[in-house]
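What you see is the complex with one protein chain gone and the rest in place.
We just call them A and B in the order they show up, numbering each chain from 1.
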Amino acid sequence: MFSGYDFDVIQRSLPYLFRDGMTFTVTLTLLAMTGGIVFGTLLAMMRLSSFAPFSLVAGSYVNLMRSLPLVLVIFWFFFLVPYIGGWIVGAPRPIAVGAFWSAVITFTMFEAAYYCEIMRAGIQSIPRGQVAAGQALGLNYWQTMGHVILPQAFRNMLPVLLTQTIILFQDTSLVYVISATDFLGAAAKIANRDYRLVEMYTFVAAVYFVISFALSALVKRLQSRMAIVQ
Amino acid sequence: MRYNWDWSIYFQRASDGSGTWLHYLFVGLAWTLATALAAWVIALVVGSIVGTLRTTPSKWIVRLGNAYVEIFRNIPLLVQMFLWFFVLPELLPKGLGDAVKQIPPPWGSYLPAVLSLGIYTSVRVAEQVRAGIQSLPRGQRMAGTALGLTLPQNYRFVLLPMAFRIILPPLTSEFLNIIKNSSVALTIGLLELTGRARAMQEFSFKVFEAFAAATVIYLVTNMIVVVLMRALERRVRVPGFIGTTAKAPQAGH
Partner (left out) sequence: MNSSMIEFRAVSKWYGSFQVLKRCSTRVDKGQVVVVCGPSGSGKSTLIKCVNGLEPFQEGEIIVNAESVGAKGTNLSRLRSKIGMVFQHFELFPHMSVTENLNLAQVKVLGRSREEATTKSMALLKRVGLEAHAKKYPGELSGGQQQRVAIARGLAMDPIAMLFDEPTSALDPEMINEVLDVMVELAQEGMTMMVVTHEMGFARKVAHRVVFMDNGEIVEDAATEEFFGSPRSDRAQLFLSKILQH
């Protein structure tokens, strides 16, 4: 099976694959995770708000995002962001955004819907008495949320948030459809240039597997450690 | 900064000459559903088997099942699709591999898309099936054994019928996921709904009309599936049994 398998092409392209491709993938994952969790938490707070317009808007947004294929959302934002950017800065034509920032915005907005549902469950898992206790001490809404509810919700949900991030890490490979040079994109370029598809794609699969598997194992350990503490 | 909307585009002739753009998109929906349904059959069959095996008393079978789940869960769907589409034919004996490569479009894309999507989703189905079986009271399994049922009979008549009812809601969302995920097949040249929206955008330059139409079609499809699955849930509901579906939040798509 490995006769004719050209290990050399992998070795030759390692710097390109990792310095360019994997850096893109990891940076995108980390930025979208941070943005997604922040925006998702705000969405969760809106969804749980007793002010109907807030919960309606947030609920609709989350349901819309969760009903659409990520690939379609990537296309949407790829074309939409330059228009919105142009509209914001008042330019007559769509502005150039580039695949990377387009991807960052897309994944932040898309993953926020999923992080929102996780944080919503996390917030709801905190006994209502905690809110009452915070209020009774004179803390306002933001103080109660920021000091009492969110830290606990975040802690309880940490394993699920991390699992979602592993999914995000894998999903970033879909920036292939806007020809970005992420890890897979870099491999695909070499695969097509040197006609080494078997080598490049099996290598890509192996790398994704090792990283995702290791991260999942870490999450599992974290989960069992948290179970003991509780 | 304006965008000139042209909603009449849907009724103009599509670039492939087969009809209007609207018709073109609906053919895409048909491919989306054909891909999703075929993949769902694989996912359900393989997922049920793997999920069940992971609850059996045999340590080795459980390990095998775990390995299957870990492999196909930790590689992105897109990469898996490339493996089936680009890599597999090269690894097959030359004659067979060439024959695979000769499969005419769109079947040459359809088959690997169905296989990869089916296997990818089977892992998630397996997780649900396992969780469903494990959520049953331990006494159920013992009661079955005490009645003299063999292990397969115990699964067939006692454990699985209840487990499947319990996991019906999560299976619904997995089915919705498979419809959405079928869009990844556009990367290997399958012109399903998203792929056709993309093609429409490229040929007609009507970016947002194309994606708006696809968005609406996906949303309506979603709603129809949800309504149908609710009906199914009602049909198979066991009187007096309150579904104890663990409402724990899950990561996923």
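FYI, contacts are C-beta pairs under 8 Å (C-beta built on N, C-alpha and C of every residue); 3 or more make two chains touch, one makes a residue touch a chain.
Owing to the predicted nature of the structure, the values given are computational and were not obtained by experimental measurement.
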item: Partner chains on view for the chain not depicted; value: A
item: Residue touching the undisplayed chain, where the options are A:S125, A:N140, A:N192 or A:S224; value: A:N140
item: Residue of A:V38, A:A96 or A:A132 touching the missing chain in the full complex; value: A:A132
item: On chain A, residues whose C-beta touches the chain left out of the figure; value: 127, 129-130, 132-140, 143, 147-148, 151-152, 155
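Convention: only the chains that are shown with their structure count from here on.
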item: Residues of chain A touching chain B in the complex; value: 1, 64, 67-72, 75-76, 79-80, 83, 86-87, 90-94, 114, 117-118, 120-122, 157, 160-161, 163-164, 166-167, 170-171, 173-174, 176-177, 184, 188, 191, 197-198, 201-202, 204-205, 208-209, 212-213, 216
item: Chain A-touching residues of chain B, taken from the complex the two chains share; value: 1, 3, 70-71, 73-80, 82-83, 86-87, 90-91, 176, 179-184, 186-187, 194, 197-198, 201, 207-208, 211, 214-215, 218-219, 222, 248-253
